[in-house]
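This is the structure, below, for whatever I ask next.
Excluded from the complex is one protein chain; the other protein chains are retained at their positions.
Chain naming follows the written order as A, B and C, and within any one chain the residues start at number 1.
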Amino acid sequence: MNTFGKRLTLTTFGESHGKAIGCIIDGVPAGLQIDEAFIQSELNRRKPGKSKLETGRKEDDKVEILSGVFEGVSTGTPIAMIIFNTNQKSKDYENVKNLFRPGHADFTYFHKYGLRDYRGGGRSSARETAARVAGGAIAKLMLRELGIEIQSGLCEVDGIKAESIDFEYAKNSKLYALDPNKEKIQEEAILTAKENHDSVGGVVLTTATGVPVGLGEPLYYKLDAVLADAMMGINAAKAVEIGDGVASTHLKGSENNDEITPEGFKSNHSGGMLGGISNGDSIIIKTHFKPTPSIFQEQDTVTTANEPVKCNLKGRHDPCVAIRGAVVCEAMMALVLADMTLLNMGRKMEHLRTLYSRSN
Amino acid sequence: MNTFGKRLTLTTFGESHGKAIGCIIDGVPAGLQIDEAFIQSELNRRKPGKSKLETGRKEDDKVEILSGVFEGVSTGTPIAMIIFNTNQKSKDYENVKNLFRPGHADFTYFHKYGLRDYRGGGRSSARETAARVAGGAIAKLMLRELGIEIQSGLCEVDGIKAESIDFEYAKNSKLYALDPNKEKIQEEAILTAKENHDSVGGVVLTTATGVPVGLGEPLYYKLDAVLADAMMGINAAKAVEIGDGVASTHLKGSENNDEITPEGFKSNHSGGMLGGISNGDSIIIKTHFKPTPSIFQEQDTVTTANEPVKCNLKGRHDPCVAIRGAVVCEAMMALVLADMTLLNMGRKMEHLRTLYSRSN
Amino acid sequence: MNTFGKRLTLTTFGESHGKAIGCIIDGVPAGLQIDEAFIQSELNRRKPGKSKLETGRKEDDKVEILSGVFEGVSTGTPIAMIIFNTNQKSKDYENVKNLFRPGHADFTYFHKYGLRDYRGGGRSSARETAARVAGGAIAKLMLRELGIEIQSGLCEVDGIKAESIDFEYAKNSKLYALDPNKEKIQEEAILTAKENHDSVGGVVLTTATGVPVGLGEPLYYKLDAVLADAMMGINAAKAVEIGDGVASTHLKGSENNDEITPEGFKSNHSGGMLGGISNGDSIIIKTHFKPTPSIFQEQDTVTTANEPVKCNLKGRHDPCVAIRGAVVCEAMMALVLADMTLLNMGRKMEHLRTLYSRSN
Partner (left out) sequence: MNTFGKRLTLTTFGESHGKAIGCIIDGVPAGLQIDEAFIQSELNRRKPGKSKLETGRKEDDKVEILSGVFEGVSTGTPIAMIIFNTNQKSKDYENVKNLFRPGHADFTYFHKYGLRDYRGGGRSSARETAARVAGGAIAKLMLRELGIEIQSGLCEVDGIKAESIDFEYAKNSKLYALDPNKEKIQEEAILTAKENHDSVGGVVLTTATGVPVGLGEPLYYKLDAVLADAMMGINAAKAVEIGDGVASTHLKGSENNDEITPEGFKSNHSGGMLGGISNGDSIIIKTHFKPTPSIFQEQDTVTTANEPVKCNLKGRHDPCVAIRGAVVCEAMMALVLADMTLLNMGRKMEHLRTLYSRSN
């Protein structure tokens, strides 16, 4: 249950304030150049404390490869990666030890398991997403060799929507803003909420280009369904849209269908998928993140003994989780597309004959 | 890849115009009373041709249980169910044999597999969802014994939103309308589109009550993620929202958090889940369906040889797939909750001791 | 739990005396010619009543394909096959309704599930293996296109061992005997046991030729381990040997190692595998079947209420299950090798580049 994917799998472990977090990524084809600097750079994009838009918790997030790579190249065996936790302030959590923070998983973990690691959310902390980013980086390296590129950015912050989309711009934006003209007011919205000891939501747009026709396995491992699973499973995600998503519901069939020409589709309302299989157009997906549940206003809650109590949080928290969420969305999309790419091998008898005639 | 679920699994087979469709549902606990009339009644709710809001294809959808039930009770072995296809008009599809219908999976299946069963979409047809409904009915029977009930209805048709929600009313509405005051204009919107040889979208609201705290397996089989997978995998689904979904993105953390009291949560913005685990409140999920891609207006497309051609569809099609989609949403939610219920067994050492002390 | 395989999966359903048995085989590559006559001929090899060495139950075992094949070719969608039960004499089992037949699964099914379908063993009956043979036939068709052939025969009956191995001879032998010189005394041993209302054991040798180097997925889906799983899972199997198996335990390392020359291995003690991966030599596996537990001598047993009672069986039973077990061993080996062949796709980056450069 801590494993994602079928043919390329990511298994993660670790708690927010434990010794380490990490992952095992299994099924990576042999012969892939493993660029460690790239993996680290992906982790750096996600790591906290880069600006005042993010939590003040400072983690190096230095990743170490333990296995599966020999002389710089993947060997086909499982790649284990580990990130030691260094900046744990468990004491920040002493006061929430016996109560449930509203909007957090404290309540459900405690009731499900009969106990919980209360330090920083334990396993339910978004800190675990660092392991996803490490795994996603490997997937990106594989996809890159096939010409598939993944990009992301924020198309909405606190209700302020992007009116233009510039993925290149987003890369260097502190809040991964897609619209240069909205970046400033989006940033202000975040800082205002922070000053008010509050938080805001946001929407991440993730895209993949260079995707061939045919990724996605009907009927219960469709590309759209698995992307929805991947994105909704990220901490704080509350809605996922494929292509035009909600908006397509308001169109007529004659408006929403993407007509086809010998040069390709006339439009891309579908977000690059038909019947849950990629159609060769860009994959487009939106992930909606709720405002960070960790706020610094007093809230009603109960203790583990179900007695009413006031919750007053300490610690360090992102005022807008969607920002760092963008990097995680990319990682999850990379993992899904890499998995689908491998599952796609051998779907035709012709594939088998080709690879067998090449002496396997 | 044609199997859904981990502990309770549904495996389906069959094409729109083949001999039969059906499913195997595996993992059902022994000792469940199997009410065949209920299973048939669920299929009847989904079956086409009940009103002019639906496709004219008439199928009896008579389900037959082949295994796994002895003397009216489940035995713990796989339950196979079969529905023979009776009203296949394959000739309707002769004219689309060599072209791709816009908005359909024809294009992607052909390119993925190098061939396709062109009759009515073959495997990609929504006809396959009858098998899901049969499986979902078994899941509902199991959940019902535990006090879990699932309901659904349309909260939006062609952009016309419900302003009140009445699940009981929806049950007897031709379009499963949740708001009695909107039903008439929603119906008119569908019929107007139909007259214009066009189609409309819609949104299904699905809910489950009586769900205990604790369903959902962190971190890669969370309840919200798996529900998103289940719903997005239904034909024509383009967006999924959990609880307040998109709207929660526009709230502040202080507005969106569900505060907790000894009597329970003060609100249910979260849709009954925290950290991907059910919190005891009602599960709430919205599924957005695009307008039916099968329309009777001329559209541009290409042949299998990539030559431009006009697509003029014949046949019988739903003007609003969301209507019958509602029944499928219920089935998928039932399958997810039943799977999660079984996975939830044995999560505490205390469970093992309890069942072992009872002579296993 | 009723599904075998990872990438090519077989899911079976059905009880001995229910309406039908059958299977869904999923993951078959598109474009495979499906030779229905071959599938039926495989079922005929397994079906009972061909000689007095087998049970007198006569079943046509007529297989019908319900889906996944269009115009004689696999489409990449799940292939469902069904075999209706025709010669059910449930009355034969009325007298064992409330007791447990020694050596049978009655005792364990009843205690595991709290009830059981007592007619002919229900799900635990070897009748289910017909579904395996149907699925295995599809796997054989796929392997055949890649030059992989599977053969089997009995190398031991009631302790009488074959001294020579002739797979061609075995094909036309009533007891699939591998040694023409032992066939007669092996047959006599079976008939003598039958006259004594008793039964005998036997050993099946199964081999695959034309297997390329590289099948098998380390470390927990090794070819030898999965073959052991597949063979031990057949009704009445009690031991599995790979290559020299038990005998290799008595050799020194210097005797047991297969030395390597540029032309290949000098010997094949290993049974065609090293480290759980095929080495290009013939796959060799032995499966030991216990004597049929259904005998016609009075035996001590208990009722479902745990009261002592005498068990006197009626009905029709094989005096040596190993005979028909040989056909099942072939089917299971075919399923394993086909699964491994598909899993083997994409294990090198070079594969991905090759198939992508061919426009996927």
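In this section, contacts are C-beta pairs under 8 Å (C-beta built on N, C-alpha and C of every residue); 3 or more make two chains touch, one makes a residue touch a chain.
From a predicted model like this one, the values you see are computed outputs, not experimental measurements.
Trainee: Touching the hidden chain in the complete assembly: which of B:Thr12, B:Gln40, B:Thr77 or B:Ser173 does that?
Mentor: B:Thr77
Trainee: Residue-wise, where is chain B in contact with the chain that is not depicted?
Mentor: These residues of chain B touch the chain that is not shown: 7, 29-32, 76-77, 142, 145-147, 212-214, 218, 341-342, 344-356, 358-360.
Trainee: If you put the missing chain back, which residues of chain A would it touch?
Mentor: These residues touch the chain not displayed: 1-3, 9, 11-15, 18-22, 24, 26-27, 30-31, 64, 66-68, 70, 73, 75-80, 82, 111-117, 122-123, 360.
Trainee: What does the interface between chain C and the hidden chain look like in terms of residue numbers?
Mentor: 1-4, 10, 12, 100, 102-109, 111-114, 123-124, 128, 156, 158-159, 193, 196, 198-203, 213-214, 216-222, 224-233, 235, 237-246, 248-262, 266, 270-271, 273-280, 288-295, 297, 299-302, 306-308, 343-344, 347-348, 350
What we mean here is this: only the chains that are shown with their structure count from here on.
Trainee: Which chain is most remote from chain C in terms of Cα centres?
Mentor: So the farthest one, by centre of C-alpha atoms, is A.
Trainee: Max contacts between which two chains?
Mentor: Chains joined by the most C-beta contact pairs: A-B.
Trainee: Between chain B and chain C, what is the gap in Å from one C-alpha centre to the other?
Mentor: 37
Trainee: Two-or-more-chain contact residues of chain A, please, as numbers and ranges.
Mentor: 213-214, 218, 344, 347-348, 350
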